[in-house]
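Here the complex is missing a single protein chain, while all its other protein chains stay put.
Chains: A and B, in written order; residue numbering restarts at 1 for each.
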Amino acid sequence: MSSQSVVHKGYLSSLRSRLHLDFWTFGSLLIALIVLLPIFAVFYLAMFPTENIWPHLISTVLPGYIKNTLWLMLGVCIGTFIIGTGTAWLVTMCRFPGRRVFEWALLIPLAMPAYVVAYVYTDLLNFSGPVQSLLRETFGWRTPRDYWFPNIRSLGGAISMMVLVLYPYVYLLSRSAFLEQSATMLEASRTLGCSTWQSFLRVGLPIARPSIVVGVVLALMEALNDFGTVDYFAVRTLTAGIFNVWFHMRNLGGGAQIAVVLLIFIVALILIERFARRKKRYHSSTRSIAPPRIHLTGWKAVAAIIACSLPILLGLIIPGAQLVAYSIKFYEASISAGFLTYAKNSLILSATAAVVAVTLGLFLAYAGRLGKGPFLASCLRLVSLGYAVPGAVLAVGILYPFGYFDNLLDAIMFERFGISTGLLFSGSMFILIYAYVARFLALSYGTVEAGLTRIRPNLDGAARTLGRSPSGVLRDVHVPILRGSLGTAAILVFVDTMKELPATLILRPFNFNTLATHVYQYAKDEQIEIAALGSLTIVLVGLIPTILLSYTISQSRSGGKNT
Amino acid sequence: MKPLDTGLELKSIRHSFDNREILKGVSIGAQAGELVCLLGSSGSGKSTLLRLAAGLEPIQEGKITIGGSLVAEPGFQLPPEKRGVGLMFQDFALFPHISVIQNVMFGLRHLSTQDAQARAVRLLERVGMADYQKAYPHTLSGGQQQRVALARALAPEPRVMLLDEPFSGLDTTLRAQVREETAHVLRERGVATLLVTHDPEEAMAMADRIKILGADGRLRQSGTPDEVYFRPADTFVAGLFGPINRLSGYVEHGYVPTPLGRVPAPGHPDGAPVQILVRPEGLKIGVAGGVLVDLISVRQLGVTKEITLRPCDDEVGLCPMQELYKARILGPMHPVAEGKHRVAIDPDLAFVFPG
Partner (left out) sequence: MSIKSLFARSSKFALTASVAAATLMPLAVSANEVNVYTDRQEFLIAPLLQAFTEATGTQVNVVYASGAGMEERIKAEGRNSPVDVVMTVDVGRLVDMVNDGLTQPVSSEVIESNIPAEFRAEDGSWFGLTFRARPIYASKERVDPSEINSYLDLADEQWKGRICTRPGDHDYNLGLLAAMIHHHGEEVAREWIKGVKANLAQSPQGNDRGQVQNIYTGLCDVAIVNTYYMGAMLASDEQRPWAESVNLIFPDQDTVGTHINMSGAIVARYAPNFDQAVQLLEFLSDDLAQEMYSAGNTEYPVKPGVQWSEIVQMWGEPKFDAESPAAIADYKGLALRIMNEVDFNAGP
């Protein structure tokens, strides 16, 4: 190396290090800023309410909204945690009949839109539904006062519906964490006298904690931003408050204020977890061999089968069967000429959103890993906030900045060159993709970051000294090791984009439908039976990548064995 | 010290974590073909020094050169991949997703696949791992992983090799063997090697030169293994190499009287309080005219015997319990029984420091 180039480089890097900016830091902060634009817009809107809604809300419905919100969060947290980690542990650590099928089947309820499941269960379980009718016929009861039956349209019902479709987040993330756990660590714990149950509680869970937490937080955020289910069940949460104030009181700023409160909820949640995790390290010491499988027989095997079947039965088979029945019965009314186009639109959007979100998520997570100190990592964690905001609110947060930009550009171009550029972004496919990424980056970032945490930092050091640049390390070490996590991230974004409705409705271009919007027009009109075929298609299309992913993960596990 | 133009040099390195300074102006280097050991207790910042040299940690103060070229100083940081430095981690850090041979070839991207493969195979043969090319790291034992890691680090033919406690994961018998092989391979290739360890025996066994880092973040001594063993610079260094007898007293006419006999104290003024550290093998047993002692236990430790003794009053024959000392002798050649003997201190193995 010539001394001149040393001097030159020295000058540049000293400048850089003084600014504390390198490619990764700068790039990640830029991405974070762009993705957070709608959140800033929501904060901005919150500064201009048409009137102060709080005195009215606090004296009337707000305490109830908050109480419901907290209960909903608690219920979803406990439910998804138990079902998600329990089934993940069973299918990764135990051997019992049907395990291979359960392994991927447990994922599928994720593809079910929560509100569709809610419709189906209401039809089945309300006073006029077949279950209660049968009970009345059998026992000769007549009115609701003759007997007690849990009301499906209740807080408990909403929690149940959400747990049924959201537990796969926890399942997916904890399963990949369990798979990546070192077998030796678990064996050590067993030789130290832990029973299998204890090694789950004392070793398996704690090591998988970062991933489990990501899964539960994702489920909670999704539960918070859900409007369809809680609205249908008449469970009034803060989200319902947002829409009431925005739609009915015509107070967008007031609605945005409630959204900000909701965000504070989420940030608090994330901070509490961060604080609890603080300095613990979670990377395992060696790459896992396929973990030892505990052979379950007799009643234990039966119990395992039941434990894994129940979520699938309740989250997939029962609502799925009802949808199939509707689809067959109302086939002619449901099939539409545009169906193929809608499916194609959904597929293209979801795949693009998945690729972009996973790429950016990986970039951010890796930049956080490279960055020194907790500051950058905390900043980057904020990109998850888009997921906690109801889709319609996020969409408005997107509309204004882009509308402003488009009009500004148009004005400048017209003034300078006499050209009108019109609306460049607004009403384009680009803005849809942007919305999905802003909304679902939490899914990919969280998943990838949790996976990255489990990779020992020394691998980075080894690769660097073996001649790889930071991006080379990412390409040659992390990406292949993270295959499972990346796939998981992609599938989460894909499936959620397939289901996404509120932002799509507001932002989409002219004459443009997705499967979700197609389904929605009937669902909105209380015609779930005609919406069934479309819902089923969403599930089926979501199934394709789910099975692909399952396949990839099981491949990656056997990949290490061809000695 | 003449400037090193072939190896690695770290000059006046200072480094802090969370406002705690763990390196306070440390200078250390290794020339081509030379193996330098940095010996220090855990948590003393040894590994940080290696990470600085490799470029994995941004430098805060000081300067690092490799082959005479600057690679790091405050505000300038040549990235690790451009330094031509090999680094072996304590946990070996083998890539779990690729096979042994692919691990070794990882740093050989500048070669054609064929050449890279050929070189990797040669190296694996050199470390005795040629049969495991297709294996994945998690199927290997610790010693095997260590050897693969060495092969991998050597593959790109780095000018400088950094070893971070590379043998601590191995069992005792394996350790000695792998250590020797490693040192051999490194010297044979003329690599400037810096090894950090907290194991004095390892340092003695491998190093051309040893540098001792104190818990305060300063270098205490540097020299050949002989020098640091036989001429420790202070009580800290003297105490590093296993258990040692500690005596104290005052200088009288160039000597210090102690319960175990007189020790010459050249250079210390009369009347000065001093500390005397005597290595266990510095107590000679069965020396006519020595001090009368009582050997209260003799234990066989491999090839050596460890002896616990207490000095006795020559006239009364009483041996107070409160002062116990250790002696070590080569076992088989010196049959020794418990009971009264006469001992003397070997001045070469007794170190006098101002007290």
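Some points to look at:
In this section, contacts are C-beta pairs under 8 Å (C-beta built on N, C-alpha and C of every residue); 3 or more make two chains touch, one makes a residue touch a chain.
Nothing here was measured: the structure is a model prediction, and the numbers come from that model.
Considering the intact complex, the chain excluded from display touches A.
When the missing chain is restored to the complex, the residue among A:F23, A:F40, A:F127 or A:Y331 that touches it is A:F127. When you scan A:R209, A:R236, A:R369 or A:R439 for touch with the missing chain, the hit is A:R236.
Remark: the omitted chain is touched by one listed residue; of A:T92, A:N244 or A:N458 this is A:N244. In the complete complex, the residue from A:V473, A:L486, A:L515 or A:A532 that touches the missing chain is A:L486. Even with one chain removed from view, chain A keeps its contact list with that chain: residues 56-57, 60-61, 64, 122, 126-128, 133, 142-144, 151, 153, 232-234, 236, 240, 243-244, 246-252, 348-349, 352, 355-356, 358-360, 362, 392, 395-396, 399-400, 402-404, 406-407, 410, 420, 422-430, 432-433, 475, 479-480, 483, 486-487, 502, 505-513, 517-518, 520-522, 524-527, 529, 552.
In the analysis below, only the chains that are shown with their structure count from here on.
One simple way to say how far apart two chains are is to compare their mean CA positions; for chain A and chain B this gives 52 Å. Across the complex, chain B is touched by residues 1, 3, 6, 9-10, 13-14, 17-18, 285-289, 372, 456, 458-470, 472, 476-477, 480-481, 559-563 of chain A. Residues of chain B that touch chain A in their complex: 51, 54-56, 58, 69-70, 73-81, 83, 85-87, 89, 91, 93-98, 106-107, 109-110, 134-139, 152-153, 155-156, 158, 162.
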